[in-house]
Structures are given as C-alpha cells and as structure tokens.
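Note that one protein chain is taken out, while the other chains of the complex remain in position.
And then chain A:
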Amino acid sequence: MLALKNKATNSLLRSEKKSLLRFLTLYVAMVIFLITLLSLFYYQSQEKLMLSDQRAMLTKYAYIQTRRLKVLHHFFPERVEYPRDPRFKSAIYDLEHMKIFSLLEDENVRFDAEEIYITNGHIHLVKMLDEFYLGTKYLVIEVKDSGAWRGEIWKNIITYGMVVFIFFMLFGLYLAKLFLKPMRDSIVLLDRFIKDTTHELNTPLSAILANIEMMDTDVMVEKNKTKLARINIAAKTVSVLYKDLTYLMLEEDQQNHDEEIEIKELIYNRVEYFSVLAQSKHIAYDLDLEESTIMMDRRKLTRVIDNLISNAIKYNKRNGTIGIRSREGLLVVWDTGIGIHEEKVPYIFDRYMRFNNSEGGFGIGLSIVKKIVDEYHISIEVDSKEGEGTKMVLRW
C-alpha cells in the first residue's frame, strides 16, 4: 500500500514538476536579469570611485605640467623641448581641438566627455587651462590603467553574485512550493480519490462477473436470460473501463514483463470475452488468424486488443461485422461502423477525445493503445470513412 502511495504521488508530481520548472525558468531569468543589472551598477560605481581616486593624482600632474608649459611659453622659441615626466604622458590641444604636441600612447582624446575617463587601457584627464600657454586650451594627462581594480570588481561580482543567486534560488523554491501547495493538495486529494474508487470497484465488479459466469442459465426462463445477458454486457463494459483506469492510474509505470505471446490464442480469448457484447448488437466476427507471435507484456497487449475490439463493437452498426486479421508482424482490426470524419483522424489518439457522445466512455482507450504501441515501436495506421467503418492496422 505504501509503495502504491509513493508511486501515485510520483506520477502526480510530474505535473507539479512541470509547473515548478516553468515558474523557476521565469524566476531564474528574472533573477539573472536583476543580478546583471546590479552588477552593472556596482561596476559603474566602482569605476567612478577608482576614477575619483585617480583624479586627485592626475590633477596634481596637470598642475605640474601647466607650470612647465608656462615656463616653456615664456622661453619659446628659444626652448622647444616639450616637458616630459616619467610618471605620466601628456598632450596639449588648442581651442579648436587641434593637437599642438602629444606624447600620448592612446591618441583617442574625448573633449566633450567627462573630465576623466578610461580609454584602451589608459586613463585620461582632460584639463582646461585658463591661460593658454603655447595656445593650449586642453591639457591631457595620461597614465596607464593597470586593470587591477577591474579584477577585484569581477571577483566581488562573481562571489556576491553567486551568493545572491543561491539565496534567490532557495527563496524562489520556497515561494514556488508555497504557491503550489494548494494545487498539490487538491491534485493529491483527487488522485487518491480516483485511485481508491478504482481500487474499490475491483471487488464488486469481479463478484458480478463471477456470479454471472456461475449462474445456471438452463433453468432460467427466457425473460431472465435476457436480463442476465444485459447485466453481463453492462458489467463487461464497466470492466473494460475499469481496466483502462487501473492501467492508467496504477499499472502504467510498472515494469514490463515481456514474453512471447501467441496472438491467435489471445484474440480468440478476447473475442470470447466480448462475445456477449457483440451478440447484443448482432455483430458477426470475421476472423482470419494465422499463427504469429509477439514479444510483449501480456497486460499491455491485452489492453490494446481489448480497446480495439471494444471500440469496434461500440461504434459498429447493428448486424455489422468485425474483422480481425493476424499475420506475422501484422494485426488488422476493422469494423463496419459509423467511422470517423477524415479531418478528425489525426486527433483520434488524444486523451479525452470523443467523436461520438451517444456512446459512453472517457476517451482514454485509444490514448492507451497509442502509448503502448509507441512504447513497443509498433506502427498504427487508421483508415476510416464516415458511414462505412474504421480499419486499424498494427505493424511491428
């Protein structure tokens, strides 16, 4: 019972996991976006901080260089050697941004940008002079940017980013579980109810079918025989539905026990089982069965054949025919029933898809068939004409 419960919960969790995955995908995308945005702001603020530190030093260099330019201005043209300093490179530009002289390694000078900026591994300070020594309006001071500050910033971004990401993920997981809990409780409740109901149907259904089998019809009056036949038909219809539900709820995930199955024998068995149903609609069988075998789980093959025969009976006309042909690697089930419109054929295997509301059922039979044949790599073809009948061809 415990194993049953766990398996049930697991199958339920699949839909929950899907919702959880979708929520988390969206959440992760948002968290990554948020962390990226924060990292960008942090990077920019740290860069500004570094530049403001550099500004003080470069302003001092600019002051020194200005004084040297002043001297050079007064002695020009007797002295023409531009003042150099090992601590920095410099350049001078006039009012019209024309270069007067430059020692810069990176000549990409921005006059309309900020006073201090980083360009290609260099830091530039553009200082505007009040007195234009040698015509200099803009004095550019350049120092190399070691990039050490950048490494430190990246280290912080990665470390704190990971911590924040993990925190947000844990928080997100907690939130998701919190949000999904009511849905999960409802699903678990519904699932348990369906399972319990299905399980509880087994005993009375078996009792009904067994007692019908045991009844002595020879001593019955004709009127009662007919009534008993109706009970038998109804019980078998419920039995097929019960087996489909049991298969979906309880057996689907069970491990396969593949064995070599004689198809002819199994079909005779199932035809016999449905004979009462067929007789009720005066349906005749046209069996063309050759010896053939298939390696498959008996439960699953039985579900396939039961559903195909059950549908062939259910959607057949009165006095119609059901044909079953088996060859090595081939099984064909056809009927002379109402058929399906050509456009609807592609949706025939969809779960809960029903094309005729006059007959009972949940529309799960053919979806089970499709699932099983897909699992065993068996191809299934549907050939149906409205008003003429349907033919199902299985090949393996």
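Definition applied: a contact is a pair of C-beta atoms (placed from the backbone, for glycine too) under 8 Å apart; a residue touches a chain by one contact, two chains touch by 3 or more; residues count from 1.
Criterion: contacts and distances are computed from a predicted model.
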- Query: Per UniProt, what's the omitted chain called: "Cytochrome c domain-containing protein", "Putative spermidine/putrescine transport system permease protein", "Acyl-CoA dehydrogenase" or "4Fe-4S ferredoxin-type domain-containing protein"?
  - Reply: "Cytochrome c domain-containing protein"
- Item | Omitted-chain contact residue, chosen from A:42, A:82 or A:285 | A:82
- Query: With respect to the chain omitted from the figure, which of A:23, A:101 or A:268 is a touching residue?
  - Reply: A:101
- Note on the structure: Out of A:137, A:243, A:303 or A:391, the sole contact with the unshown chain comes from A:137
- Task: Pick out the residues on chain A that sit against the missing chain.
- Result: 73-74, 76-77, 80-82, 94-96, 98, 100-101, 131-137
